[in-house]
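What follows is an incomplete set of chains from the complex, kept in their original frame.
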Amino acid sequence: MSTTSVTHLPTDSQPTEPGTKVTRVTPMRRLSHIAERFGLVLLLIAITAFFALWPVTSSTFPTTANMRNILANESILVIAALAALVPLVAERFDLSVGAIVMVSSITTAKVVTQLGLPLAIGVLAGMLTGLVIGLVNGVIIAYFNASSLVITSGMSTLLAGVGSYLAGDTTLLGIPDSLAAFGNQYWLGVARPVWLLIVVALAVAYMLGLTAFGRTLLSIGSNESAARLVGLPVARSVMMAFALSGALAGLAGVLLLARTGSAAAGVGAGYTLPALAAIFLGSTTIKLGRFTVAGTLVGVFFVAISINGLTLAGADDWVEPFFNGAAVVIAVAASAILAKRRLGGTR
Amino acid sequence: STVAPGCSMPAKGLADAGKALGWKVTIADGKLDPSVYNAQIRAAAAAKADALVLFGIDCAPVKGAIEAAQKSGTKVFAANALDCDDKYAAGRGKALFDGELVWGPDNTDYATFTDTCVGPGQADWVIAKTEGKANIIQLRQDDSAGTRHIGESAHKRFEDCGGCTVTTVSYTGADLAAGKLQGKVSAALQKAPKANVVTVPVDAAISLGVASAVQQARAGGREILLVGQEGVPASVKLVKSGVQSFALGRPWRWTGWATADGVNRMFAGEKAVDAGFGFGSMDADHRPKADVYDGNDPSAPYVGNYKRIWGVS
Amino acid sequence: MERTPSSTVAPAGALALAGVTKTFPGMRALDDVTFSVAPGRFHSLVGGNGSGKSTLIKIMAGVYRADPGGTITVGPHSRSADGITPAWSHQAGIRFVHQDLGLFGALSVTENLLGPDMPRAYRSIDWRTAHHQAQSVLDRLGVPVAARRCVRDLRPAEATLVAIARGLRDADTTEVNLLVLDEPTARLPHTEVDELLDRLDALVADGQTILYVSHRLDEVLDHSHSVTVLRDGVHQTTQSAECLDRRRLTRLIVGEERGILHKRASAAADGSAAPILRVEGLTGGPLHDVDLDVRPGEIVAVAGLVGSGRTSLLETIFGVHGYVAGRVMLGGRPIRRGRVDAAIHNGAAYVPEDRARHSAFHSLGLEMNLSVADLHRYLRKGVFRRRQELRDAVSDIDRFSIRAAAPDTVMAHLSGGNQQKAVLARWLGQDPKLLLLDEPTQGVDVGARAEIYEQITDAARGGAGVLLVSSDLDELLHLADRVYVFDGGTPVACATGSDITPEWVGHTLFNSTEDE
């Protein structure tokens, strides 16, 4: 059991219980509690401030253009990460997110360029591809009770083959301008992919927190057999989680196509690990030990901002991964120490 | 990336040249990952860079980012990179580069250079060495357009050879990092017990498992020629030690300086000129003198020449 | 606040606790607890749910670190309460049977029993000897479990016995200063309870000191020498058991006169009404040819020894398992076998026996644990009404006297009894037509127990049928309108109303086994 710390409001009425002296929360304690919960968020703010002030990057990093650019670029990763998040809430891993991103971007590209069908159909085809693949994952995992790690990693290998069959070792170009425009244009000063990101993030957060489906996934993640015994539709929900995950990954694939203007086998597959890493990283902040939308966003942008800043600084190529990895390890270790000190008891 | 010295060495050359020219050069490592290339090209554009130089990064996988960069006023210059009108970019690709390095007489572009010089150059050496009786295992990496050009053009030349037999083994970039190459090559050597030549499209593959597989087969008494392309320092070493039989050496650092010259000319509204750096065949009979191959006559004073042309010292 | 002066029944002895305090975020679980236990005593520790018993035990085990200030002395070993580690505790000769058993599901009984002391041969584990040793421990203690079995496959009662055997293992051979058992009998049927207590008495007679936690006051009163009562983390009294009776003890625990059970006035279920549950010729798993029915307003109990198939019966009715022959009809309609959703759809509700595995959502908040069985109630136009959910949680907390720091406290942070109340509240709040209850009041304190009985009776009065499995004879006698005695997966006897007496139940249970 991971010791999740949750806010215990000391306001609750405990009638006729004179013995229960509510312990006073000292300011020091409160501060360390905040540092523990928002450690990563604070670190994100710190590195942003650092790159904004550091002379080497101060002229290029804190510009609107650069900020817009970071946001727009990461929109793909964020959506891919949210795709992986949905089944993860129900304790199912989706290692095929990246492969789905790839296959859907290729599908959309093929439908649009080689079959010459309208863009809307292409976009739909991409998302549908993702949905169908997710559904296959979901059916096998949910109804056959198979290990999600095995099935989705197998699926990811399989899709690598499908991708290279479809793309045939070429890079598919010739995406309609309207799609490319979507990927690169602004609306109210914010890049359109960022709007998409916002919409998707809100939708997923809403879905997880405020719908019966989301609650069901949370319950399954907490105690699957108990979920069965209170009559929650476990298998169906798991299947739907994967289907949704697939559709979101498909959307990420379409967005990738819109941003890069091309599709090829192997492109997109690299999103799986960063997506999962962002979620895990995010689980160490805000709601400790839980996989959340907000945490995932923090996780993605923490990595993205430091890469961007170091790229702009022209750091040697070993610096960036070193910095990133060290920051993650230190941030998490520090917040773990704080948590331990605060909880004191629970060893 | 560091695993692909063919991309990082010219970048260093460019950085040195840039220093001489008083430019601010920032190197970004794409880590062989297209989504990283995209982010970095866009970051460069957002930082209002004047020009962007692509080493080993083709246009097609980053088309959107290049267009975005050009829109925001950054010029895109290609060194060893294929434009979007490449034949392995399916769809109606248009050439996008603002400037390109010239790889030979008559404004030879990089695609033509690989198709006519690199792949066939490799093949010609094999054919000559075996007197037209080569039994070749050709390793193909077709998931990247650059290596595919080399593989395809070499293959064509082998077909014209007459007495040559070719067994193709394909691998992907992912196989390299996961150490799958050695197994594949060993299997291929078993499948073709008469094979006496192994060719690879990039030298990186040799040290990542091909050399070991070949050495093992040689230990079993077979005579095998191991043929590469690039001539980066590691393969210079391998050629010297006899593990690698041939490298089609290319002057990587010089490429960086030539690129700087091309970019300089692009700013001045001129076209790049042929730097005249063909390539150096390295084999047992033509052992490279230095540890780093950088043009056929290592004393070639290209640095001084460029500085003179640019009017700096 | 009145506090009985620590009436030291015995001089400093096997265990002495001084000034032990434990604060969890937002709540003080133990407040300056001081008492001692004389060597060779059977000492009971009692108190309401959430009064701090398990917390105290976990501090002694080195699982929780107490606030600075207290000391704990065990025999010759003494340590400040905030410095105890599991290693010290083991070294000091304390052995535990924890409330949640703490067994390793994936490992064999042998490994669970012998733990770090597996026999070695040339530095590696000698499995043959190990199994042999473990089996002999089990046999000696009369635990009917094969040492090679995987713990995951054991039934709760068997698992409890294995956990107890682990605690007792050393007690028979090596020197153990203190044996601590945290509600070992909550899930044991009374026949096994008697055997266990006899065994413990024998150990005490040999000089063993025992600290025993239970909500079953009869056990406490009949077997202990001395009793310590905690209330809301505060030490109330430590005194000799002779001066206590059930009423006095209840008052010490609850703080008022309550919880004295009288036989429920039978709700005279309408004999003519169509049964809400009808089971005909049910055969499958351990069950054979089971016929029984439950009418609206009726509480039907199922008694039986360990392994007689009571849990399997409830699970099969609820659709957890499929079956080979027969049928199950709910509200007059046959329901599809092996389908939990079909059972629930037809108004069935099930409170399982194994809370940790089958009913508690440990990482979720209390309010989510309460609402989980009826999420759709909180949906209004697709939006989940969090506030309503929290409001309902507050009222359930009040109604079932659940002790929690906040309505959204994580379930894992509730005491065992409070978790059980939450699981019951989850279903009782929903007016099910058929309530399947498997050991519903395990670990629930005397105060809350009466209220839960009230809720169950209310449900029956409201027209629900109740099928109750309980190993607690008092509970059975108090609630049941009709009792089936199960043996070998089939009902062997049935009694109604005033025919249900302790003598009858005991007699039927044992005779039926002896027949075979």
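All chains are identified by letter, namely A, B and C, in their written order; residue positions are counted from 1 within each chain.
The rule we apply is simple: a contact is a pair of C-beta atoms (placed from the backbone, for glycine too) under 8 Å apart; a residue touches a chain by one contact, two chains touch by 3 or more.
Because the structure is a prediction, the values reported are computed rather than measured.
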| item | value |
| --- | --- |
| Formula for the entire assembly, written in the chain labels shown | A x2, B x1, C x1 |
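FYI, only the chains that are shown with their structure count from here on.
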| item | value |
| --- | --- |
| Category of the chain touch graph - line, ring, star, complete, other | line |
| Euclidean distance of C-alpha centroids - subunit B vs subunit C, Å | 72 |
| Subunit A-subunit C separation of Cα centroids, rounded to whole Å | 41 |
| Multi-chain contact sites of subunit B, meaning residues that touch two or more partners | none |
| Residue ranges of subunit A in contact with subunit C within the complex | 1-2, 4-12, 14, 16-23, 209-212, 214-216, 218-219, 221-223, 225-233, 289-290, 342-347 |
| Touch list for subunit B against partner subunit A, complex | 1-2, 8, 25-29, 31, 33-35, 38-40, 42-43, 45-48, 58, 60-65, 67-68, 71-72, 84, 88-93, 142-143, 145, 148, 172-174 |
| Of all residues in subunit A, those that touch subunit B in their complex | 60, 63, 65-66, 68-70, 72-73, 76-77, 109, 113-114, 160, 164, 168-175, 180, 183-184, 256, 258-262, 264-271, 304, 307-308, 311-314, 317-318, 320 |
